[in-house]
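Let me begin by handing over the structure; questions about it come next.
The complex appears here minus one protein chain, its other protein chains still in place.
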Amino acid sequence: MYQNQILLAIDWILFTEKLVLIIVVVMVSLFVAMYSTYAERKVAAFMQDRIGPNRAGPFGILQPMADGLKLFFKEEIVPNFSSKFLFILGPILAMLTAIMVSAVIPWGDKLFIFGREVTLQIADINIGILYIFGVVSLGVYGIMIGGWASNNKFSLLGAMRAASQIISYELALGITLIALLMITGTLSLNEMVAQQKDNLWNIFLQPLGFLIFLICAFAETNRTPFDLPEAENELMGGYHAEYSSMKLGFYLFAEYVNMFLSGAVMTTLYFGGYDIPFVNDANLVHIIGQNWVTIIEGGVFFIKICLFIFFFMWVRWTVPRFRYDQLMNLGWKILLPLALFNMLVTGALILLRQNHWHF
Amino acid sequence: MEALTNRLKPVDRRKMNFWERIYLPAVVKGLSITLKHFFKKKVTINYPEEVRPFSPVFRGLQILNRDEEGRENCTACGLCALACPAEAITMECAERKPGEEHLYREEKYAAKYEINMLRCIFCGLCEEACPKDAVYLSETFAPANYQRKGFIYGKKDLLIPDPKTDPEGFAKAKGSRIKHPQGHGNEH
Partner (left out) sequence: MEITQILFWFLSALALFGAIGVVASKNPIYSVLCLIIVFFAISGHYVLMNAQFLAIVNIIVYAGAIMVLFLFVIMLMNLNAETEPMKNVYMKLAGVISGLTLMIVLVAALSHSDSANTLMRPGTSVGLTENLGKALFNQYVVPFEISSVLFLSAMVGAILIGKKDVVKNRI
């Protein structure tokens, strides 16, 4: 049967379904990223007893459009002695790797449209979380290539900082994930959410793991206090110092997309994904039907992500930037041993539980 | 050295204990402080719509005054220019011709009166020096300009609107504050 499959024997309905889903997810990611810039400015202003942007439209809600328009109309500048191809490749890679994470995140349960069961997840691959890990580890290329191709010492320094920072914190991140995977026993994000729907959220099983994961997420998304690659006051923007126009916009945007999606990943892993808290979803399905429950779940998921985004901003306007040696100390001497400890404790507890709490 | 205030606090160089070393309580404390500010009343004044109230002693842009009939007070005596420490004021005088009595209050008037707003330090000495209540400092300040020459204010920039033709503009330019409660110059 497999051998006789002809070229382009694709399930066209599935194809369109996924295509629509991809477009919707990418659009939503970009939209959220766009309004994250607005939210960032508003949150910053409010925390500093100011009002923030309020001129473009009511409460300034058109501000992101104005910013985007401004970036589009700026002059494109490519440094003379840089590699033009790599210079353009940098922001493309940054954006691509940022958006690619969204492919495996379950945005909600299934919908029934025209009698078809549509899962609100682009790809339920059984290595879901590893895929995210892989894509995140590639995210540094956009920064490195862009920083190097700028042919500028400050950009290069920013790129170097980004590379060493992301590699350092990826280790702790990976080991925390191992502890989480011991509990869930699956790599599929969809199954993780299904488990958390019926049982406790993983945050209650892995509080230390979540803390480490959160800190590493800050480091991986280059957010303050870990924004050394783009430190304005030391590196004048770091890796994107030479960028202008929408190429710069892509870098800035990629950061916000990263923030949105890392919020989504943390919600999925530790906060029950699209699970509605305090409500038994299965019972609700019987009352108002699957489609409505799915829509509510999507909304709840979105709210959880927004809370994470707010937290990211909240921390940004509270905690000052690390010095570089502090960053490395934290990553290698504190978080990594802590993550290992967390993994050992988790493993020991799981073993004990399997032995019915006998040594 | 004796402390001038009681706010002096010696630097604490003790070794940090465990809770201080893990920093998280400090971070949480910081977060709570910023969150408190999040809900605080905002201090922003939306400038073009709202204007911060000026202090009663505010000294702003000079204006050349007119009397109730719309005649210019200035007699080009030059006392303001003499008093000006920044030497920002220049003027040329002219004699009033017959038939110009409705324009100038006295026989002599300023044909040209210029204040260089880049030099002016808004000290208010011109206002103090003026015997005719002709120049005084208002409640506005000099707006931005693209060129230096735009800051040399001539008579048409400085003259207060005519109280007969534009009483509202006159009142606005004159301001709400009483400038000289004791009164000096040629007041009725």
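Chains here go by letter, A and B, matching the order in which they are written, and residues are numbered from 1 within each.
What we mean here is this: a contact is a pair of C-beta atoms (placed from the backbone, for glycine too) under 8 Å apart; a residue touches a chain by one contact, two chains touch by 3 or more.
Here the structure is a predicted model, which means the values were calculated and not measured.
Asker: Taking the complete complex into account, tell me which visible chains touch the one left out.
Answerer: Per the touch rule above, the missing chain touches A.
Asker: Tell me which of A:Asn54, A:Ser137 or A:Ser244 is the one touching the absent chain.
Answerer: Checking each option in A:Asn54, A:Ser137 or A:Ser244, the one touching the absent chain turns out to be A:Ser137.
Asker: Considering the whole complex, which of A:Leu21, A:Ile88 or A:Ala159 touches the chain not shown?
Answerer: Per the contact definition at the top, the residue touching the missing chain is A:Ala159.
Asker: Touching the hidden chain in the complete assembly: which of A:Met47, A:Leu187, A:Ala241 or A:Met343 does that?
Answerer: From the options A:Met47, A:Leu187, A:Ala241 or A:Met343, the contact with the absent chain belongs to A:Leu187.
Asker: Determine which one of A:Asp109, A:Glu170 or A:Asp227 touches the chain that has been left out.
Answerer: Final answer for the missing-chain contact: A:Glu170.
Asker: List the residues of subunit A that touch the chain left out of this view.
Answerer: 2-3, 5-10, 83, 86, 125-127, 130-131, 133-134, 137-138, 140-141, 144-145, 148, 156, 159-160, 163-164, 166-167, 170, 187
Quick note on the criterion: only the chains that are shown with their structure count from here on.
Asker: Taking the mean of the C-alpha atoms as each chain's centre, how many Å separate subunit A from subunit B?
Answerer: For subunit A versus subunit B, the centre distance works out to 52 Å.
Asker: Can you check the complex and tell me which residues of subunit B touch subunit A?
Answerer: Those in contact with subunit A are residues 27, 30-31, 33-35, 37-38, 40-44, 46.
Asker: Using the touch rule from the top, collect the residues of subunit A that touch subunit B in their complex.
Answerer: Listed in rising order, the residues are 43, 46-51, 54, 314-315, 317-319.
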